[in-house]
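The next block holds one structure in the form of structure tokens; read it before the comments.
Note that this is a trimmed complex: some chains were dropped, and none of the rest were shifted.
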């Protein structure tokens, strides 16, 4: 007996839940957790089902027959995900992931950490995780990304986590790992872009600063949002204090997002997400 | 075509979702929102389904047949609830409800406000809501409760909301309105009981104070919790400042709880709640 | 014996606190609360002092002598402020203020409510507050603002509170009430502008929505921020649910900001604020 997670999305129509549960019942599977959501505007149906049983391959014909032709059906065993983490030089998000990983508190295996800097090597290697330095200097952007992609592919990860990786990817790279790259973004209220977001936030006198975990896509600036949160600051915070406060919220927001992603709880719905918590 | 809400809870067994959705499908109903939860410890199943169609009376035989014998099945039209609000002398929660009510932002009709004081009469009547003063002085506790109950029953409310009503009910009263009384409680971290909770909180030097909305039961001190939240305070808050901060979180917590209750989203599960948000 | 609040800001130099406290001591005043802050970047000093005593007019010569020539010195008796509230048609912020006002939980007197709509009249008048309908249709923008200003001036308010007033002011109006107009702004993460912010937030799939209370100035889009907060939402929120969640955070954020402003705790520092909580 194993636990499986089935994810379905398709245009909405009457009777889908009944049909899906009927197929599971016929093949002797037992539903242990279930969630559905209909996007009324798009008339699109989303369903996430955890069930126990043996050999879900028996569903391969019956389940598609029970659903609209356009249905996306994904059935996977519930398992730890394999991930590769990319970082540049800030340790707060990466370190938080390494601690959780080391003590079995993250539903994933960190197969490797890649960086365009050497700064984080000692931290990573002290946790017995392979560290790869892929310098971006002296090579073209495409060459650099090619090297990064080649390394990533060696580990065949389910997801790529950008834990403060400060390089922008080309559309080709994003397409190659479609819907599999999760990023943590310093996002303020109001959102500041440019090279010194904390200085801008300081100059604007904001009273809260935030962070956003999201999928990387080519469609829009930031991609579908998974989790967001904020922290309160006041007039006594200079840019550096704001940066430190930002770090504390970034690592919490990223960890929450990854927990949801690694448990297959997050659907991408256009430029939004549907999340079954 | 109307919208209905069906709430089911029963011991868990295989195939319930399939059976329930099958009955709905057979009778031509269309599910628009659905939630299920299994309490693994108690092996108990909870389901809340919104569906559209005509005449749910047709479900009255088939639905029980599809479910375990002990199943609780409740099918109601989605509609504004009728409520009676009890308050004593603090206006913050009551006033918040009156404003929401006056502008159609609460899924309920306030049929009447009862109080053991006169202080809130002008506030209530300015919103054209009947106000009943039921003094507790000079009458026995049972007499007073009898008068309160008689008034409540005249309005046949779905729910009774205690918006800072400072009297404790007898078990008989609680039983009479079983699972229908929602209360807002000043609950601190750590929880303080007794007559001067804010003075105790001040003396203990807490940094957050909270509020809890819950059902009133006879089983335990507070009954099943619906919503909770806190607000941060610091050393500069005296007891009165803490009380004011407490008021601000109380009214928000109560409003959130009532929204959930009025949309039939809250199941009572022993001394806990299961909530389909 | 009365309580006074002195607010000083000037370029920073050594010995200011000693000088200020020396003048107060010499004249027999007793400091009950004190706060200072230095903006290192601007080398600017801010101080807020509460003190008790009689006749602060005795300070009028000595205090300026003790401070740099450019110093702004404001000494006022601690007292309820007089305010005029402007609103358009949404009742949530206005209603919250009226309840607090009616029960003595706001450190201000609402002298009048002005609106460019009739919708909120009954609400306001039920609290025995004068309501003035100043229609903007059929008159020029300048004429309308002139009528609004004339009415405001009749009540000589300390502050003007925009409780969801949906008209933009001319620079002349803002200058006339410089640093005295407090606004509540629906501000999302990321910030959305334009006519349908909640629809934009929904389409972007944000997970938190926020609110910002700020002074109105001509310098920048929004003016110095006083308080901000957010509320969590999820994929099940449509634009209308987001709007409702936004309302709940708006009224809390506005109330917090006004409490600070009415207690003379907020300094404007360029496009930022310094707040002595």
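As written, the chains take the letters A, B and C, and residue 1 is the first residue of each chain.
In the analysis below, contacts are C-beta pairs under 8 Å (C-beta built on N, C-alpha and C of every residue); 3 or more make two chains touch, one makes a residue touch a chain.
Keep in mind that this is a model prediction, so the values were computed, not measured.
Q: When 3 copies appear, how many make the full set?
A: 4
We adopt the following convention: only the chains that are shown with their structure count from here on.
Q: If each step moves to a chain the current one touches, what is the fewest number of steps from subunit A to subunit C?
A: Tracing touching chains, the least step count from subunit A to subunit C comes to 1.
Q: Looking at where subunit A touches subunit B, is over half of the residue numbers used by both copies, so same, or under half, so different?
A: same
Q: Cα centroid separation between subunit A and subunit C, in whole Å?
A: Their C-alpha centroids are separated by 41 Å.
Q: Measure off the straight-line distance from the CA centroid of subunit A to the CA centroid of subunit B, and report it in whole Å.
A: A distance of 37 Å separates the two centres.
Q: Can you list the residues on subunit A that touch subunit B in the complex?
A: The touching residues are 14-15, 17-18, 21-22, 24-25, 30-36, 38.
Q: Name, in rising order, each residue of subunit A that touches subunit C in their complex.
A: Against subunit C, the touching part of subunit A is residues 37, 40-41, 187-191, 203-208, 210, 212, 224-230, 232, 234-236, 238, 269, 271-275, 277.
Q: Could you pull out which subunit B residues touch subunit C in their complex?
A: Of all residues in subunit B, those touching subunit C are 91-92, 95-96, 99-100, 102-103, 105, 123, 126-127, 234, 236, 244, 247-248, 252, 255, 277.
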